[in-house]
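For this view, one protein chain was removed and the others were kept in their places.
Labels run A, B and C following the written order; every chain starts at residue 1.
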Amino acid sequence: MQTKSILLLIGGALGLFVLGLLVPEWLSYLMIIAMGKGIVVLGVVLLMRAGLVSFGQGLYYCIGAYVAGTLTQFAGISDVLLILLASIAASVLVAALVGLLLCRYRGIFFAMFSMAFSMILYGLLVRSSVLGSTDGFNVLRPSLLGWVPSDDASSDLVLAVAVVMVMILGSLMWLYFRSLSGYAGEAVRENEIRVEYLGTSVFRIIYTKYLIAAALAGIGGTVTALVSGHVDPEMAYWTTSGEFVFIALMGGTSHVAAPMVGAGLFELLRTYAFAIAPYTWQMILGSTLLLIIIFLPSGLWSLVSRFSRQARG
Amino acid sequence: MRLDSLKPLSLACAVAAGTLVTSVQAAEEYKLGLVTFLSGAASGPFGIPAKNAADLVIDAINDGTLPAPISGKGIDGRQIKPIYVDEAGGATKQTAEYRNLVDREGVDSIVGYISSGDCLAIPPVAEELKTLTVLFDCGTPRVFEEGDYKYVFRSHSTASMDNIAAARYINETVDSLKSISGINQNYSWGHDSWRDFTETLKVLRSGDIEITTEQFPKLFAGQYGAEISALMVKPADVVHTSFWGGDTDALVLQAAARGLLEDNQMIFTAGETALNSLGEHLPDGVIIGARGPFGPFAPESELNTWFQSEFTKRFGTPPTYPAYHMAQAVIGLKLAYDKAGADATTEQVIDAFEYMEFEGPGGKVSMNRGKGHQAATEMVYGRLTRSNGEIGFTDVRRYAADCVNPPEGAITEEWIKAGMPGAKCD
Amino acid sequence: MSALLETRNLERSFGAVTAAVDINVSINAGEVVGVIGSNGAGKTTFINMVTGYLKPSAGEILVDGRSIVGLQPRAVVRAGVGRSFQVAQLFPELSVLDNVLVALGLSVDRKLTLLRPLHSQKRRRKALEILAEYEIAGHADEVVATLPQGVRKLLDIAMAMLSSPRLMLLDEPTSGVAIEDKFALMETVMNRVRKSNAATLFVEHDMDVVQRYADRVLAFYDGRILADGTTAKVLSDPKVQELVVGHHLDIEVDSADAYESTVVPMEVRNA
Partner (left out) sequence: MTRHVGRAELSLCSLLRAFGAKVWDVVMTQLLAIIIDGVVYASWLFIIAAGLTLIYGVMRILNMAHGSFYAIGAYAGAGMVGWYFSTGSVPWLSFAVLIGAALIAGLFIGLLIERGLLRFMYGRNEVVMILVTYAILLILEDAIKLIWGVEPYFAYQPYSLLGRTKLAGLSFANYDFMLIVVSTLIGLALWYGLNRTRNGKLLRVVIHDREIAQALGINVSRIFTITFLIGAGLGALAGALTAPGLSVVPGIGIEVIVLAFAVVVIGGLGSVSGALVGALIVGLARAAAVHLYPEVELFVIYAVMGLVLAIRPQGLFAVASARKI
């Protein structure tokens, strides 16, 4: 069974990559943005399955983006692998510190506290004129192991990076969700006292999940920064984190692909809402979220699994 | 990863590709992307007035009713079809929307961008997609100081001009000037304005100036009670602010109610947008700027008279500087096309636009900075007076473009600190 | 050889209220101790203190002579003291099988690996075996939230037993279970516990159950230990009958096979 799903995985990756090349430029750009956000939402879903809703993933999303920005702009490092490693390291380092305090909280307090941390980072960045304050600054073209792509090829490089990241992280998380430590999150959500009396530290389970979610958000931030070519403190603002939770709920939390689908449809919905109703696009987004929460509480993914179940008979 | 998980993604792409087909046929129109704030706090004072100005000028260009010397109908002989996009959502969103405009809507060029963050994020994308883009309102000097772009123009001068001229104005007109204080919004625009203002003043007075307090309330805070008290506790001869839009209204109302405006000489570097709504609350003697020769400071010209009367007739309020900025950008674009001749390629229009001089509603605009891509105009300040309810200005001083704009190739901050070498002021 | 569990003048008070005081108990390997006492007599407080859920205000708790005061519950469990709960602590949204699989993973495998899937064939078989031992294998695929009380209690105890504790504290295992199922449930539990030769301490209100299964009885009253001795001696003590049991019990003392013969006639039970 293992080799079959790995082949499927590589096939999926190649398919997505070719799709990204074939579709018109604006749609492939949108796909990369959606994949970047999808990776962050994967982390949000990971925490949601452990009963925690983070309104502060923007903190690591912004860290990942600023690492990409500072390395390419100020440190002259443009190798995409180095940037990804640095952004994972930075996100996990900050999460290791913040998590010590944050992972003791649950429910609304976890949501509010995580938002407070991301707003503190927002305040720091607005204050720092070196990093361009609210205007932010541009991210230069990435390179790969010395190969510096020409202008058009650079967006293909970022597309490849995004696709590879989505596939690797997607499959890792797919395995993780099926594994024991994946279920440990649901156990903590269901009953912390039973988990404690099974001889395991609840804090350690939540803490490791928080670090993983932070790393995912950092990678997502880096991908978005590389493709959009600009970073600003807005990425740490509470509305950005709110958007991730919006997408997580929209997609659903029952499968690894749900966040990707959620992010893709969200970007498409917003783009067309912008085009159709420049004045009232917020109303379209708001009503869509409301309809999904009321009629599809487990997210759009429940539609897909329902079809596939019917398909399989 | 089961195969069916990819089904929804391909479903979404098919839907999107389908819509692409419809937008290709209508080629004989000149599609102009227009990006301004249509939602959020910046839409009221900037976004919508700019959109209105664009509608007005585009209709006039299409009908050929703009006063001489502008002639011909439409741009490059084609009727202009504006496509509006809301500038909300931050720089990442706007780079996506920019690509949508170029790729999906197939626009010929784009005029837009009020927020400086967007003005830094868009140019690299414009270069990549080789699309003529005119920035019409953002003030950060960093656009052409940190990079040079072939496809990007900015049809108005940077915000540094406002604050350099402000420092010169109060240095010349406020006698026994010893101390200044400032209240600016806590974001790039506010920081840069305060820095340019104080650095220029230090240079002009060779350091003989004291800063009593510098306040940086949050953008759109709306409540300035504590800041006004801080300005009162440590009074200064002149209080500087680069507030704009709703924040200006809130500051003026709360300061007026507490007498801050009477007791202190205040200078609003971007105060002109508040004139129509709050004129009566501003006491005589308040120094007002309009980010250039716009509104009441616009020099007499047939174009300006036409613009003032038509705008007021159609939208009920006289045009403020964002409207002037938009009109200047669209007219500049049209003149560049006229100068480049019929069926000119984008590159030919760019060559025509570089180093071009033209008459906008606010007078002469010369594109002689940033290798021909950045405009420089004169700057005007004046003191508010009221004669029988009509708003007027005394002590109006006009500063030539080369007096208050850093020369070609100079970095603003360093140019000021170096004593503004090469500034030609009569 | 020191006792398996020993408490020395253990005490706990919540502000002015002393929930338990002067608790001196020692339990050796293999013993089966019944704990009786009215509500609020300090039984659950005692269990909560021993298992680390409540920090004692004073006193010492020793397991094999080593102090476990101040340890987190998970450390107490690893020290060999398991417990079940009055209100069964389960994972409501998961199925009975998944409850055991997760419990197996967390308490037995201990290595929270990334790749080993929870639902491997080998692990499913082992989980079904465990469920069979508690005779609830039939409910394997039902979601816990829909289970009857008896099955919930058995699952709770099954999960606690996974860490093969040397001392098992059962907090009212039969409470909330229909009268006719009480003995069946206790029979299953006690057989399983005896097989693992763990010492057991169970809190029980039904004196028939206490008589049937307990070698020794601890009687709690008003936060203190009123009596501690063989079942027959404690239950026949008039003070215990008056303050704890609440009515007269007709018990032969010191007969060798006290258990089987003296099933108390109906009318006395509900007098």
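Assume a contact is a pair of C-beta atoms (placed from the backbone, for glycine too) under 8 Å apart; a residue touches a chain by one contact, two chains touch by 3 or more.
Please read these numbers as outputs of a predicted model, since none were measured by experiment.
In the complete complex, the hidden chain is touched by one of B:77, B:259 or B:341, namely B:259. Considering the full assembly, B:215 is the residue among B:155, B:215 or B:412 that touches the omitted chain. When you scan B:201, B:250 or B:303 for touch with the missing chain, the hit is B:250. The chain not displayed touches subunit A at residues 53, 101, 104-105, 107-109, 111-113, 115-117, 119-120, 123-124, 126-127, 193, 238, 242, 245-246, 249, 279-283, 285-287, 289-290, 293-294, 297. Mapped onto subunit B, the footprint of the missing chain covers residues 39-41, 43-45, 47-48, 186, 213-218, 220-223, 225-227, 229-230, 232-234, 245-246, 249-250, 253-254, 256-259, 277-278, 281.
To be clear about the criterion, only the chains that are shown with their structure count from here on.
Here the chain-to-chain distance from subunit B to subunit C, counted in touching steps, is 2.
Measuring from the average of all protein CA coordinates, the nearest chain centre is that of A. The geometric centre of subunit B is 76 Å away from that of subunit C, both derived from CA atoms. Per-chain Cα centroids separate subunit A from subunit B by 35 Å.
With centres taken as mean Cα positions, subunit C sits 46 Å from subunit A.
In subunit C, there is no position where the chain touches two or more neighbouring chains simultaneously.
Looking at subunit A, one finds that none of its residues touch two or more other chains. Residues of subunit A that touch subunit C in their complex: 172, 175-176, 178-184, 186-187, 190-191, 193-201, 205, 208. Every residue of subunit B that touches subunit A in the complex is listed here, in rising order: 1-10, 12-13, 15-17, 20, 38-39, 84-86, 89-93, 95-97, 99-100, 102-105, 116-117, 120-121, 124-125, 127-129, 140, 142, 146-147, 186-189, 191, 195, 219. By the touch criterion stated above, subunit A contacts subunit B in their complex at residues 5, 8-9, 12, 15-16, 19, 23-27, 29-31, 33, 126-127, 129, 132-138, 151-152, 155, 167, 170-171, 174, 224, 228-230, 232, 234-235, 240, 255-257, 260-261, 264-265, 267-268, 270-271, 274-275, 278-279, 281-282, 300, 304, 307-308, 311.
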